[in-house]
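Report on the following structure.
Apart from one protein chain that is not included, each protein chain of the complex appears where it belongs.
When the chains are written out, they are named A and B in that same order, and each has its own residue count from 1.
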Amino acid sequence: MESLIPVGLTDLQGVYPALNLAVAGIVILLLDAFFPMRSKLLSAWITLIALHLSFTCGLHRLTSGMDETFFHGAVRMDPFTHAFTVIICLASTLAVLSAPKYLRLRDCHYAEYYALILFSVSGMLLFSAAEELIMLFLALETMSIPVYCLVAFTRDNEYSTEASMKYFVMGAFATGFMVYGVALLYGSAGSGYFADLPRGAASSPGLFYSGMTLVLIGFLFKIAAVPFNMWTPDAYEGAPTPVTTFMAEAVKAAPFSGMIKLLIVAFGFSQAVHLWMPAFIGIAILTMVVGNMVALVQTDMKRMLGYSSIAHSGYILVGIVASVKLNSSEALASVLYYLFIYVLMNAGAFGILILFSHKNKDTNAIDDLVGLGRERPWAAAFMGIYTLSLTGIPPLGGFFGKFYIFSYAIKAGLTPLVIVAILTSVMSAFYYLKIIVAMYFREPSDPQHPAAFSYEGYSVFLIAMLCFTAFGVIYFGIFPKTPLTLARLAAASLIPAP
Amino acid sequence: MIILQTLSARLPDILFYLFAGLSLIGAVQVLCRRNPMNAAVSMVVTVLSIAVLYILLSAYFIAAAQMIVYAGAIVVLFIFVIMLLNLSAKEIGRRRYTLFKAFAAFVAAAVGVSLLPGVRGAPRAISEQPIDPSFGSAKTVGRLLFGEFLLPFELTSILILAAMVAGVVLAKRDITPNRTFSPVDAILDLLLKSDRKDKSP
Partner (left out) sequence: MILLRYIILAPIAALLLNLLFGRFWSKTTTAFLACGAVFVSFAAAANNCVYMIRKLAVPEMQTIFDPVFSWISVGRVQVPVDLVFDPLSCVMCLIITGVGFLIHVYSVGYMSHDPGFRRFFIYLNLFIAFMLILVLADNLALLFVGWEGVGLCSYLLIGFWHTDMKNASAGKKAFVVNRVGDLGFLLGMLLILAVFGTLSVTDLRELISTAASAMTPASTAVATTICLLLFVGATGKSAQIPLYVWLPDAMAGPTPVSALIHAATMVTAGVYMIARLHFLYALSPVASAVVAAIGAATALFAAVIGLAQNDIKKVLAYSTISQLGYMFLAVGVGAYTFGIFHLTTHAFFKALLFLGSGSVIHAMSGEQDMQRMGGLRRYMPVTYWTFLVGTLAIAGIWPLSGFFSKDEILLSARLASTPVLSGAALFAIGLCAAFLTAFYMGRLFTLTFFGNSRASEETKHHIHESPWTMGGPLILLAVLAAGAGFGLRQFENFLSPIFGHPEEAPHEIKLAIMAVSLLAGITGLALSLYVYLRRPDIPRKISTSASLLCDCIANKFYIDELYEKTVVRLVYIAGIVSHAFDKHVVDRAVNWTGGGLRFGGFMLSFFQSGNVGTYAVWFLIGVLALLHAMGGVHPPPAP
């Protein structure tokens, strides 16, 4: 009998970013048990500090180019993972910054909120590091289950609970397929490690390809690709806005990490690529068309942003397909850059909604923004920046994100796909500009009593978040070099230069 | 005699199909029963049949774990909850058959059929490998859990903690803190009060 392979301190250090967050979550729970009256804002601070530590750790590792495996190969800490650590921690920080005041307005400012966020984020970080199917699956669930609860966090709101229920049921449904896929893949290859999976295609292709399909379906559900997107608008609309922010960014970005890793490491051999790539192209087209088209007729901003996030998944899928087809790390880097910018601009847009949310009512309808440009020029200007960036107007970040992805897609010979992508982006301008038109050009229906815009959701946290995102969208649009260089570093660890 | 001999030789196969079928029937029953109590009992059937399948694979430890954890703990918990809720027939409502449900069933069946060809090619690959006699024993499982799969195993603890917190947040009637509940605050109060007593004349 072989003896147990020891697990050392280095392994724990290896997963430090995730471990740190999980511990912080437990600390928050304990603090809340012992100091219930003082724990709320303290929890927020602990969360921010923990996220910051993970963020800096990820950034440091990314720049130092650390590439090691831990826990007998269950996780691999490579630059690609670090890049996602950075993006996820950033996205979560932005979401957490937007939360405290809103939750207080809704009378549900509990410490559990932060604990759940931290558990979820630690799941995401392990997810992006996973090199093995069981690890991948468990991390995905650790990421998802807190979110189901967070969606229903305003428990008295029936929309919120209904949305959570739907999300949970659909999530469980998707999880079922995913577990099945994991089992089939394991059965075909006799091992769960990504690098071993391709041999399953040789020994039992039937199992392998069924498993591949089912696992990918699990991912497509998480990133809300059509037709697995149905939960998105409902969950986005029903969830408390800070949770929507969290979902639209961190929960959205994280699944891409595992999916890209699997697609390149496990399903990157030519036979598998020939099978999944046409399907992914079809899904990308469907996702872009449906997401943008349905967004056109929405009147609720959260719902509209939900559909727009579906559409953005489509653009990212285009980038992924292009980078696999080109086998180019630069193309993959453009996907990472896009995710980074997407996180910034989306967080900002939701932040403005939070800024104007009232005690018992959200300011979500596009009509609610009429006259904002006159009443609150700064807030309107910020919102304008985010929307223009989401539309893809140069020189904002959103433009360069799309520009890079599309130009690599053209290089990969995916011209029809790019044409669809550009047409749908043009389509998206209609509904994004609707916001700007409402803010600046529409007259209030009752000119005697224009809507009063009170900063009820105001908090220093939120203002910091808005300033940072607006600055980032502009700055990283004009100076994309730093994020791009880091992204290229990260992508090169997954697709080595030929 | 010959029949008996062949029967005993084929016994594992026969048992497999028998219990696999039972588990499927149980699973379908869980879905279709309107009465939650019936559904829970059907789930016991499924869970136990699967335990038998583990035994057939000579994974005795896992079979035992399956019985104790699922049949023993989880389903019993379900039944407790169902009994506490004490739903009446009116609340449960009646089953309705719609065209949509038929369509859904058809699609689901189509998915099932589509999965068949893939699965059919499987046994060849796996049965050719000789099974280690220690497979499925407590020791092997333990070694795997604390060796190769240590991190996923530990992650489940976070997962379950998160699920627990989530459950509490959603289900507890009132989670606004109650001052008297806090031991530390109580101690602080006590100290402060005694302090005040000293100063008062």
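We adopt the following convention: a residue touches a chain if its C-beta (ideal position, glycine included) is under 8 Å from a C-beta of that chain, and two chains touch if they have at least 3 such contacts.
From a predicted model like this one, the values you see are computed outputs, not experimental measurements.
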{"item": "Residue among A:Leu296, A:Ile419 or A:Val460 that touches the chain left out of view", "value": "A:Leu296"}
{"item": "Residue of A:Leu30, A:Ala279 or A:Ala464 touching the missing chain in the full complex", "value": "A:Ala279"}
{"item": "Among A:Met170, A:Ala365 or A:Ile393, residue touching the chain not depicted", "value": "A:Met170"}
{"item": "Contact set of chain A toward the excluded chain (per top definition)", "value": "165-166, 169-170, 173-174, 177, 201-206, 208-210, 212-214, 216-217, 220-221, 226-228, 230-231, 233-234, 271, 275-276, 278-279, 282, 290, 293-297, 400, 403-404, 407-408, 411, 427, 430, 478-481"}
{"item": "Residues of chain B in contact with the chain not shown", "value": "100-101, 103-104, 107-108, 110-111, 114-115, 117-118, 121"}
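Just so it is clear, only the chains that are shown with their structure count from here on.
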{"item": "Approximate Å spacing (C-alpha centroids) for the pair chain A, chain B", "value": "30"}
{"item": "In the complex, chain B residues that touch chain A", "value": "115, 117-122, 124-126, 129, 143, 146-152, 155-156, 158-159, 161-163, 165-170, 175, 177-179, 181-185"}
{"item": "Of all residues in chain A, those that touch chain B in their complex", "value": "4-5, 7, 11, 15, 22, 25-26, 29, 32, 34-37, 70-72, 74-75, 110, 112, 115-116, 119-120, 122-123, 126, 132, 134-135, 138-139, 141-142, 145-146, 148-149, 152-153, 155, 184, 187-188, 190, 203-207, 209-211"}
